[in-house]
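In this view, the complex is presented without one of its protein chains, the others remaining in place.
Right after this comes chain A.
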Amino acid sequence: MINRSISSTNRLLGARVYAESHEWVLMNENTATVGISDHAQGMLGDVVFVDLPEVGDTAEAGNACATVESVKAASDIYAPVSGEIVEVNTALENEPSLINTSPLDNGWLFKVKVQDGEQLSELKSEDQYLATIEDE
């Protein structure tokens, strides 16, 4: 249900925006859904564990608020925007590989109630983001 609603939201509102640190944000009214890019999941390899924030926690833009672990390493996920965590993707607890198989949809990480919409303007469009990773 949740996943389907995100997909349709995506189609309605269009575009994800991206942080340089490879998280994506999809806005629905004032709630931001956050995940990691397809490029990032590819670099990480098989995800075996996800440490999510708790609902009610406060995320601060630029600060680590989740951890994604693959065989090779633990990687911090940075909040792209500030605000209260209003929902986390509990499906990842039993199926962390959703991040690999569906990074942009079923593998979403958490939702933030955005305090300051201005922060969104600092994020990149998908095209801009893809251009930066081509340089890597």
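By our rule, a residue touches a chain if its C-beta (ideal position, glycine included) is under 8 Å from a C-beta of that chain, and two chains touch if they have at least 3 such contacts; residues count from 1.
Criterion: contacts and distances are computed from a predicted model.
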Chain not displayed: protein name in its UniProt record ("Geranylgeranyl transferase type-2 subunit beta", "Aminomethyltransferase", "ER membrane protein complex subunit 1" or "LTO1 maturation factor of ABCE1"): "Aminomethyltransferase"
From A:75, A:89 or A:119, residue that would touch the chain that is not displayed: A:75
Option touching the unshown chain, where A:51, A:105 or A:126 are the choices: A:51
Residues of chain A (touch criterion as defined above) contacting the omitted chain: 20-22, 40, 43-46, 48-49, 51, 67, 69-76, 132-133, 135-136
